[in-house]
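Step one of this worksheet: look at the structure below.
A single protein chain has been omitted; all remaining protein chains appear in their positions.
Chains: A, B and C, in written order; residue numbering restarts at 1 for each.
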Amino acid sequence: MIDGPITPLAASLAAVIAWLAIALAGVMFPKNLRLVSHVLFPTGALVALALAAAGWSGLAQNAETLILPLGLPDLPFHLRMDALSAFFLLLLGSVTAGVSVFAAGYLRRGEGTLPGLQCLYYHVFIASMTLVLLADDAYAFMVFWETMALSSYFLVTSDHRKAEIRSAGFLYLLVAHVGAVAILLCFGVLQGGTGDYTFGAMREVQHTAFWGGIAFGLALFGFGAKAGIVPLHVWLPEAHPAAPSPVSALMSAVMLKTAVYGFLRVMFDLLDMQVWWWGVIVLAAGLVTALYGVVFSAVQSDMKRLLAYSSVENIGLVFVAAGLAIMFRAYDMHALAALALTAMLYHALNHAFFKSLLFLATGSVLHATRERALGKLGGLIHRMPWVAWLALVGTLAIAGLPPLNGFVSEWLLLQAFLFTPGLPQNYLNMLVPVAAAAVALTAALAGYVMVKFYGVIFLGQPREEKLAEAHDCGPWERVGLVWLAAGCVLLGVLPVYVIGMIDSVTHTLLGRSLGNAAQGWLYLAPIHADRASYGPFLFLVVIVVVVLLAFLAVRLFYHGRIRRGPAWDCGFPHQTARMQDTAEGFGQPVRQVFEPFFRMRRELPDPFDAVPRYRVSVEDHLWYWLYLPVAWTADKVTSLVTLLQRGRISVYLMYSFCTLLLLLLFVR
Amino acid sequence: MLPLSSQVINLLAAILLLLAFAMLTQRRILSLINLFALQGLTLALSTAVVAWSTGQSHLYWSALVTFALKVVVLPWILHRLIRRLNVKWDVETLLNIPTTMLIGIVLVILAFNLALPISQLAGTITKSTLGIAMASMLLAFLMMITRSKAVPQVIGFLAMENALFFAATSATYGMPMVVELGIALDVLVGMIILGVFFFQIRERFDSLDIRHLEKLKEE
Amino acid sequence: MEIFFVLGSPLLGGVLLSLWGHRKFAAELNSLMSVATFAAAAALTVRVISDGPMITPDEQFFVDPLNVFLVALTAFVSMTTSLFSRPYMRIEQAHGKLTDARLRLYHSMYQLFSFTMLLVLLTNNMGILWVALEAATLTTVLLVSLYRTPASLEAAWKYFILCGVGIAQALFGTILLYFASERVLGSGGGALLWTHLQHVAGSLEPTVMSLAFVFLLVGYGTKVGLVPLHNWLPDAHAEGPTPVSAVLSGLLLNVALYALIRCKVLVDGALQTPFAGNLMMGFGLLSVVVAAFFLSRQRDIKRMFAYSSIEHMGLTTFAFGMGGPIASFAGLLHMTVHSLTKSAIFFAAGHAAQKSGTQIMDDIRGLIKVNPTIGWGLMLGTVAILGMPPFGVFASEFLILTSAMRQQPWATPFLLVSLGVAFAAIFSKVQPMVFGDTNAKRLPHPPALVPVFAHLLIVLLLGLYIPPYLADWYRQAAKLIG
Partner (left out) sequence: MISASGVAAQITELFLAVALAPLMTGWVNQCRAWLQNKSGPGPLQPYRMLGKLFQKESVIAYGASPLFRITPYILFGGMCLAAAIVPTLATDLPFNTAADAIALVGLFALVRVFISLAAMDIGTAFGTLGARREMMIGFLAEPALLMVLFTASLISQSTSLSITVGKLLQMDLAIYPSLAFAGIAFTMVLLAENARIPIDNPATHLELTMIHEAMILEYSGRHLALIEWAASLKLFVYACIGIALFLPFGIAQGGDSLGLILALPVLVAKLAVGGALLAVIETVSAKMRIFRAPEFLGTAFLLAVLGMLVHFLLES
């Protein structure tokens, strides 16, 4: 198949095959937990590292193709690795490595599906994601795309005895399938009646504005359904909590990114045109999604739901950047398009790292405490320091705080916004600052959400007695968490190298790349050093130095005496842990400020109640405005259709008689 | 001035149509069967006439088969069924007779209109009768729809078969022999199976009213 | 030569089993004859692969790319179904649903049924084709009413009347066809031979042919189960024994569609307009939409999958109506994978129903715990029929939808909606049956699961790799259909 040195594409294909082999091995010994967890999963992690390396080397070289002897007769599976695929492969490999190692320690006996089967689904899942990134014709893409959805469905429902988990899985698969059909139709448009479904042929097709618009709409719908763009996000907060934590980590960190990849592939590679208002639509959708996600995650009281909504938010930010890029490209401002695109890819990468880190942390908490409700956690920083301190890194990163990675991409995004005045469209110039403001608001709210997340889970006093026997995570899990946390820090401190990688992607997609105006690895200056520059490493160093200096100075001139005492109880000695601020309480300001977002039902206590009770339930308007009406309509249509089958044979005969007569008249 | 044979055939065709209407309006089941037998007879006659006038020998055979099957065997089977199941009741229709008649007229007009261009093409001496064949088929169909008892429905089915036969002989001088035999066989077997059915339905629902057969449906 | 074996062995089997159908070894004999049939069909296929299409000296039977793979498919599915029905019917007997006499009837009729279908496929004579299809109806009527329950009698009665009337329309269509061809080919046997008609299609009288096609469409369409002529289909599928439902869905519908396609080719040749194609597209689309909405209210498992058959037949008809090399290719592929998948589903569903003693889906729970293989069979089959890759159904749906997007864009919204609705309906029903906890009991005989997974495996393969000779047949057949 290949001669000479092993090419990146061949290497990643080998990785896929290795994963499938591991999956089969898992099926061979479905009950053997030790084998699966201590041999198969770590091996899978190593393979993932190899894949990351392949992606790394694939970034540098130019596109490389391969044709498998499978698929349809006229359409064997085409594989192709260009910089875009390589970048996402790198993302996939590096994150999966951490998650797999964690999973090695995470698998337990007697939880839902047999470990062997879980191993099967898991590795088929990541293998299919890899192939999605490599696919170079519509059929292969769809096959791997749906395989990905299917395997992840089985992972989500791995504890299928719970009804709510089943329904979550069903909702997930349904949305995924509808989205997939939309993508399929999108490819149907792109092939332009040539009947040739290879991406290579699609690139050549010239589209009219009408068909281009249709393709864009279908792509946005299809990939948006997978990525969780509002209003198609409903499956996300259901499916992520239902899945085992490593799986939620992978789904949120990598699977959503495959949707981003597909969108980029269609919009910047296959579709031969760009229209400015597409950019506006994508931008608007992204903004709505981001705000929606963050506001909802602020009021969640289940830690995994909270993270799921925060994924919605981050995907929203990614699509905001995409919208900007489309706008710029539509006006042939390629340098700025490159900037926006860089911000987008960078944020995708960052989100992959910190979101998987946090999901894994929640997994450890879940195992240690058997609790997902924020209202029953607290004070775990004493019981599980490893998880707590590593989660702190993720928390700060996802809150977009310098000098960690989350901030870099937000910085780039805001920079991109600051350049929009260049656009030759007054309306856009007016609209964009508002959008920038919304992005800023989202970022700030993310900080709020993350303080809530971290503070309620790890800080304060334990809200339940049983939390006392919570234990820290095992060695495998630690390795995984450390790996991801290190990723967060490095991505944050050394952005110049990362942008160096992304440049090759933007170069392939736009023919222009960002480069780094300020030479040297220390400073990041996207356009020009005078324009804006950011040196996270220096930033970190200075803070650390000042902190140390301050510490030493205090110790030097004064003393380090400490006395432990009880907390100040404000003259009320009977305070208990239950009197701490709950997650709901912490969400209350957001409920107050963003009231119209929610469909809230409050039960206020009556002053004369013996046991006063305050209950508030927050729901999503979209269920009532969009999904229930749809279901209702479908039901109505069904009951109409049902009239066709009322059991009367004479009526049946009448149908065929009338059909006959109608056709006869039609022939006349 | 048409040749005698085709005059005769047209006459028989007219009779066929008349019989179709009669069956459509007939209330009593026994006379329905007799009408059916009569229709079969007409059919056999017309086939024979065609055979005679065109010298198509195989048509004699098909005339013979028709006679045997539709004048002798099937009426006999039906009569026995009636006696064995002692269903002497009058036929009640789902649609009242005048309405049925009106619809029937409309159908006839439609059928004639449809058949007109085709009959122009036909080179046979019987070309004008295709419309009649189609009309009587549609009438039989209508009869099946309007009858609420099993036996009349089946008779309607057989009447439709007759109409088709007539179409075959009139439009083209009969189908190829092997096909005709196949068709005849199917009709016979179908009839026997139906006979078996009647008994089973009777023993399950102790009635042959097909309005009992309305359990399977969507709520 | 092989042709006569193909036709002969089921005929012989029918005769033998009408004598010994109630003996201990009857089931084995039944399987044996089916295996023989399949062996003959395989030999025929090999022969065709080696030296191309063939026709018998008397021109009564012929094999061309369009029917050869259908013959193979029919023989194969009827073989696997007979293998499945061996334990299945034993269990039914153990449950006291069948007497010896009925078992005899079942076995002989089963053989005769496969004979009639093979006859439909192999005959060169459009008249004989009609006769055989009518005969197929008669045999299946007896099979549907096998249990003699009120419901089954009602189903059989409706089936008989509706299909009988329908097929009568088809006969009228055939007569008109003969009328048209006779003026070109002269009267006599030759005028109905497909091999002749095919060549003179261009010179057939357009008005007659269009009229004929209307009747043929209504006639054969009734058997294909096109809405609004479909009413017999769910009843017959739900009330007959499961092997019969399997062959009805898997084979009879295909065969009827095959007849319809043959007619379409002639009409297209005569009219040179998309008249026939448009009609088929209309009916196909209507069937897809209506069936999809029917699905969501179902409570009986076999009934639900019967509606799904209507949906898929509609999709196939739509594809053939759309025409063009890709669409016709997809249609043929869809016929194949649908019959394989759907019969596999019926096998699994039958055993599931036996296990929990009911066909009501709300009472079937947690199959994956009591009998993982049945559960997985049902789950995978469902996933496959819903058009999830890497199963073959997806391959054909992919081709149909993508080519529809540019050829018939107006239809795609309907397809999108109905595929979504069908997915939601079926999956939401199947998931709780397979997953969750359960209270089912053991079966008196071990279930037959080889057929299920054999079918699913083939479907899986067709999704990932279509062997070249098969692809060639499809291509040539697609060229034939146009």
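By our rule, a residue touches a chain if its C-beta (ideal position, glycine included) is under 8 Å from a C-beta of that chain, and two chains touch if they have at least 3 such contacts.
Note that the coordinates shown come from a computational prediction; the quantities given were computed from them, not determined experimentally.
Considering the intact complex, the chain excluded from display touches A. When you scan A:Val156, A:Ala239 or A:Leu445 for touch with the missing chain, the hit is A:Leu445. Taking the complete complex into account, A:Ala529 is the one of A:Ala163, A:Ala529 or A:Leu604 that touches the chain left out. Which of A:Leu538, A:Leu604, A:Val630 or A:Leu662 touches the hidden chain is settled by the complete complex: it is A:Leu538. Looking at A:Ala23, A:Leu396, A:Val498 or A:Ile649, the residue that reaches the missing chain in the full complex is A:Leu396. Residues of subunit A in touch with the missing chain: 378-379, 381-382, 392, 396, 399-402, 407, 410-411, 414-415, 418, 421, 429-430, 433-434, 436-437, 440-441, 443-445, 447-448, 450-452, 454-456, 459-461, 518, 522-523, 525, 529-535, 538-539, 542-544, 546-547, 550-551, 554, 557-559, 561-570, 575, 577, 579-581, 585-586, 588-590, 592-593.
As a working rule, only the chains that are shown with their structure count from here on.
Among the chains present, the centre nearest to the common Cα mean is that of C. The pair of chains sharing the greatest count of C-beta contacts is A-C. Averaged C-alpha coordinates put the centre of subunit A at 70 Å from the centre of subunit B.
Here the spacing of subunit B and subunit C, counted between their Cα centres, is 31 Å.
Shared interface positions of subunit A, defined as residues touching 2 or more other chains, are 642, 644-645, 649, 653, 660, 664, 667. Residues of subunit C found to touch two or more other chains are 157-158, 161, 165, 211, 234, 294, 297. Contact residues of subunit B toward subunit C in the complex are 114, 117-118, 121-123, 134, 137, 141, 144, 150, 153, 157, 160-161, 164, 167-168, 171-173, 175-179, 182-183, 185-186, 189-190, 193-194, 197, 200-201, 204-205, 210, 213-216, 218-219. Residues of subunit B touching subunit A in their complex: 94, 110, 113-114, 141-142, 144-146, 148, 210-211, 213-219.
Subunit A makes touch with subunit B in their complex at residues 642, 644-650, 653-654, 657, 660-661, 664-665, 667-668.
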